[in-house]
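The complex appears here minus one protein chain, its other protein chains still in place.
Now for chain A:
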């Protein structure tokens, strides 16, 4: 069974190979999506079968070795948290693919690209949530970033798509690299790559000096991925992707990878004050930032993007607040805060349902009317009644109104922030009071933009003259997916405890294992819990929100007060521009195009580094005692070599120089013969022959050698560097002979006949013992050859014409 689970993760990758062939054979008869649809459905059913086991608090672990020498193995771990994510990825994946079959035209679009990227993402995301090994997790993490990049740039002929793709790539990969550094630190602290082993040793980790750096670096990774402030700017630009992708990657799954990581690592970092403040602080700022900015958007997808940012901030802050429960250890206090974690997971599921639904409906509107601009839309209620109903369900859930699932998790969110204001640890006095206030204000704005989404689009006057086409309801195939999600929104409201018993509580226990072992965690969800503060907060949100919506025109101008120059986007663009221009500036300083300059850089660097190292580590020690005496042949060869070398220096023509250099090389090979190294001698002979021929060919293109008239300083630098390198290499060679730090390893290779069946040790080393080196060497060689070919043969045609003139 263990291998089956790995195969499930790999199936999307494997099937992606087949997609282009299917596309080529069957387009335009059958939409490629129908074949792809099988994969997520299969995975969903397979994962669904795990629910009974997981709900009984069992976890399943399976390992397939990958790089066992470094303890890096593909270990999968299924518990409540990863199962929820797995079900979301495959379930929403299936719905999105079904939706895309109707959204993406099989006649016009490059569907093979689309589905290959989509499957790539799906596999990577599944691998991410089920990996126990952090190195494997990192690999999958970056794969999701890459596939997201490809999908955003799907319509690559549009400039905005390319811009958005580059932005998301730069930001998320930057975060991913920071996270990798954090992971490495974490593995240095705990001496393991397994998350479960880290969790079981969690008690010893906070005292380590790398604890806080590792935490911050990992959080940067999580924040960039989950579009937290100030890294959130990539998400609105990612909306250039086709709408099914926005629904899938940029609202339901990929952006939740950061949330997943934070939840997964809560048992390790939770309970520390830095973690608490960073996660909940950034989360709550993101919540406010996203909701305030969503109101000013006129593009429906941009509005949803900002609302996604805001909702992600909400979930993130809940995880931060809930981490306080680990500070208290086992007890009544802790279970109060553990509710926040529960609410985070609950809201995560809810958000995926209602936001996925909303994105799909916006896609339908875009598809049917040809625009997503709120200013051009209106009065669509009668034309698109089903879409309208779905929008109402989604938006009201987002605003936190009953009878939709968002209400339940929003109430729990209010409970969590109210608990913080009573908290006495982490110096939470003053700021602790501010958190509920910020949360409430953000909720008011959430209400406002939810209303904008519903009423500006569907009510008001129909503006057919601005659309220029007949608008009607979408085909039923397109409506199935949002209908499924919309009905889930309702079902979860009425039967939340089914979800809670089977999935949410096991997930909660996975996040807080120590508390779960004490048996104090079992959260029940109830829609009605009396006239408490939370309910009054919701009522306040509705009241003030409705007022703000009605008088939107009156106060909308405050958005124009904020200067455009200070937006994060502007800073990003400016930063990118400055980075480009300054790197160009620096590059142009030293890339002179003059070959001699480059040689000067290279050789003076060698003198500096090697000579410096010799000097620093006192490497100048010579031990001639074990040297053999030089005999007549060797002395003769040496003098011959010196003579040829000097000939090169004083030769008047290039041909003389080339011949002299060749002669020098052949003389060196005689040395190899004298020292009984026939392999080396042979190699040297052949290499020398080929390079001399090569020189002669190059020589053909070079101008006649002129007597160079140059300044004394120029020559002095040349002389200094060349003599310096010569002296240095001689010293290094002599010193290397005098020092012996380690035992010789040559004895191992002496048994080459027994080990490799080869009597020639040199060749056995090349092809067997150090085969990896050889393989990479010939790869480098080939790449270099292709490089020469491209440089010479594939120059732009313009250059060639100029050269001919």
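In the analysis below, a contact is a pair of C-beta atoms (placed from the backbone, for glycine too) under 8 Å apart; a residue touches a chain by one contact, two chains touch by 3 or more; residues count from 1.
FYI, contacts and distances are computed from a predicted model.
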*Can you pick, from "Na(+)/H(+) antiporter subunit B", "2Fe-2S ferredoxin", "Assimilatory nitrite reductase (NAD(P)H) large subunit" or "ABC transporter permease subunit", the UniProt name of the chain not shown?*
"Na(+)/H(+) antiporter subunit B"
*asked:* With the missing chain put back, one of A:591, A:686 or A:736 would touch it. Which one?
replied: A:686
_Please identify which residue in A:110, A:188 or A:781 touches the non-displayed chain._
A:781
*In the complete complex, which positions of chain A touch the hidden chain?*
678-679, 682-683, 686-687, 689-690, 693-694, 696-698, 700-701, 756-760, 762-764, 766-768, 771-772, 774-775, 778-779, 781-782, 784-786, 788-789, 792-793
